[in-house]
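A protein chain is absent from this complex, but the other protein chains hold their places.
Think of it as A, B and C in the order they're written, each chain with its own count starting at 1.
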Amino acid sequence: MIEGKTTDKDLPNTVSNLDLVTPDRTYLDSNELIINMGPQHPATHGVLRVILKLDGEKVLGTECVIGYLHRGVEKIAENRTYTMFNPYVDRMDYVAAVSNGLGYCQAVEKLLAVEAPPRANYIRVILTELNRIASHQLWLGTHALDIGAMTPLFYTFRDREEILKIFEKYCGARLTTHAFRIGGLQYETYAGFEKDVQNFVNFVRPKIDEYEELLTGNRIWIERTRNVGVISAKDAIALGVTGPVLRASGVKWDIRRAQPYANYAHFDFEIPTGENGDTYDRYIVRMSEMRQSLRIIEQAIAGIPEGPITAKVPKVIKPAVGEIYHSIEAPKGELGYFIVSDGSTQPYRVRVRPPSFVNLQALDIMVRGMLVADVVAVIGTLDIVLGEVDR
Amino acid sequence: MTPVATPLFFYMLSGIAILGGLLVITRRNAVHSALALIVTLLAVAGLYLMLYAPFVAGVQIIVYAGGIMVLFLFVIMLVNLERTVKQRQFNRIWPVGLVASCALLALFLSVYEKGKSLFEGRPVPTLTEASNTQQVGVLLYGNAGQIGPYTFAFEIASLLLLVAILGAVIMAKKRI
Amino acid sequence: MVEKYKRHYGSGLDAETYLGQNYFAVDRSLIPDFLKLLRHDEQFDYCVDITAVHYPKREKQFDVVWILYSFERNERIRVKTQIGDGESVASAVPIWTTANWLEREVYDMFGIKFDGHPDMKRILLPDGWQGFPLRKDYDILRQDKEWVQINLGIESGQ
Partner (left out) sequence: MLQALHSFIGHDAPGGTPGQANNQLWALIYVLIIFAGVSVAVMAMNWLERKALAHFQVRLGPMRVGPHGLLQPIADAVKLLIKEDIIPDEADAFVFWIAPLIGLLAAFTVYTVVPFGPSQAVSDMNIGILFMLGVSSLAVLGIVMAGWASNSHYPLIGALRSSAQMVSYEVAMGLAVISAILMTSLHGLGLYGVSSQSDGTGTLSMIGIVQAQQEQHVWFLFKFFPLGLIAFVIFAIAMVAETNRAPFDLPEAESELTAGFHTEYSGLRWSLFMLAEYAAMIAVSAIAVTLWLGGWLRPFPNLLSGPTWDFIFALFPGLTFLGLGAVAFLGTARMPKHPYFKIQTIGLAGFGVVLAGIGVLLLAVPIAAKVSNQDFLNRSTLALMNVYWFVLKVALFMYLYIWYRATWPRYRFDQLMKVGWKVMLPISLGVLIVTAIVGVIL
């Protein structure tokens, strides 16, 4: 427990592992000082609470208190049928809802040993890659805003609007799209879908260069991000960090290439990697990932095959007894579903492996020795979404 | 050169200076006395202006009010002084203090009486307003090559300041 | 690879595959060194996930599942073990640091303790919470009412 006057009356007892001695001498003395970057904080991308142990300005240690947005999605899954649980999946990582849906539908299709038809796969790839760009744009806007650059936020959100329009035209919803069904797609693409997406690709490609113009060469941006929140490849793998954060530390690994799913093998695209795993490299990796996604979309549009959009899936889905684990490359990292079925219409257990939850664990190592202002930058660069962290 | 301001200004400024000085001593709260000190220093700067020495007034504002007092306020705020406010302001032996100050006053008066003959009594010749800064420059650095009367003293003073700066850096060094 | 370990551990281990994904069912006692073996000898250097499943009717109620992946061999396997209610399992934190929060979540949701874990306490739910939500016999209504009454003093909306 904490004796002496703490600077925050209702500090919970979750701070036991930080050996705390809170002084009551002069406030600005330079021994340990505990600040509470509380749940309602402009820079914590949602309801994350970070307890910082500081020596003056330097961060000695952090403890993340999460769970404020815990809705018990996995408990709900056990009381819903497979199709009924589909919309819940969008609510976890609400920024990249489409890829959540893709992961879940493919997991259940694997359980049913059913393969979605090629046309469905192609359209799924297009929508998922569009969603990846939208998620990266939202990340760039908020990350730059945390570090102080106001303008990128408006550029990125204006362009993200175009993607949301395409989603709305295709499946009626902008954010939590519920675009996919188990076995394929619900809706055929509306007339002019390919043209819209092609126009979007041509529209956004110069825009990404615009973001780069603003930030990449910007002296202050480089100074605020170079060598901030460094994580080595070895630590990253040990901590189970995945996605752009892992690739920025130099590990060339992407599930779309390592274990291709949904016809990703048909498309050729590079996997961008960084060298020293700092915030600047993660920024560069994500920017080139956006460009790679554009390449994939273009190839997908060129090669959309004709044919049915759903496989033969029984009205009532009752997979055989058994369990499978299927993971996809969500914008934040490896998003995995471990589904155990007991033969009934409702899954016996659905375990979601959330990339943000595991990436957030790396915050403590990346921030030690940094300054308080860098904590904000590092939280931004981890690109966490609290809906996925807390489930 | 007609005097810049009427005697009214002189009395006003010196009044402010005295009042500020009194406030500095009597204020219980450290920050208030620091502010009073700033007011006094600015009043003195005004007096310099009255004596046709704008350069000195400018320097007074920059060095004293802008620089030193800011550091005073820094120190006062960093070390929160709630404890000192609770102590009694006037300790019991204030009569001894009073006697000592009266003695000092008597000393000043006697020195003034004896030395009265030194001051001729007529107003001191004022420097032309425009050239004041130049005069100061000439006195300090000398004019066109030859060394001015106070250059040597000025260099020593700057040396002294240098030593002070080095001392401060070394003392703070161990904490950085 | 499977035969090697079958000979080595004999009865305590058997390997099946389901829909192309192979996994080991391992006895609880073998877990600590079997995981170390997988990590160091077989280069399964990335612990994807640790989770559990609750089978109330079986006498060994819980299945603890480790999902591992090896970068070199681009291969995924699962290791399962069955433990009874109240039993604890060796923690994988010394092997993979990512296990820290994953095990805390399993404890938070199922009540399975991992001995050797640096900071075994709840991660998502508030500390004072009683009961473990993801157990099958966990009545969601009862717990919710209590918590809301104690802390907020109002009737729960459920």
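Assorted remarks:
As a convention for this text, a contact is a pair of C-beta atoms (placed from the backbone, for glycine too) under 8 Å apart; a residue touches a chain by one contact, two chains touch by 3 or more.
These numbers were taken from a predicted model, which means no experiment stands behind them.
For the options A:E63, A:D90, A:E129 or A:D146, the residue in contact with the chain missing from this view is A:D146.
Note on the undisplayed chain: of the listed residues B:G67, B:G97, B:P149 or B:G167, the one touching it is B:G67.
Although one chain is hidden here, its contacts on chain A can still be listed: residues 7, 27-28, 35, 37, 41-43, 57, 144, 146-151, 153-155, 158, 214-215, 218, 220-221, 223-224, 371-374, 376.
Residues of chain B that touch the chain left out of the display are 2, 4, 6, 29, 31-32, 35, 38, 54-55, 57-59, 61-62, 65-67, 69-70, 73-74, 77-78, 129-130, 132-134.
Simple rule for what comes next: only the chains that are shown with their structure count from here on.
Measuring from the averaged C-alpha position of chain A to that of chain C gives a distance of 24 Å.
Touching of two or more other chains is recorded for no residue of chain A. For chain A in complex with chain C, the touching residues are 12-14, 16-17, 66-67, 70, 72, 74-75, 78, 110-111, 113, 235, 237-241, 251, 253, 258-259, 322-325, 327, 334, 336, 338, 340, 348-349, 351, 353, 357-358, 361, 390-391. Contact residues on chain C toward chain A in their complex (touch as defined above): 18-19, 21, 45-49, 51, 53-54, 65, 67, 71, 74, 76, 78, 96-98, 100-102, 105, 109, 118-119, 121-127, 133-134, 136, 138, 140.
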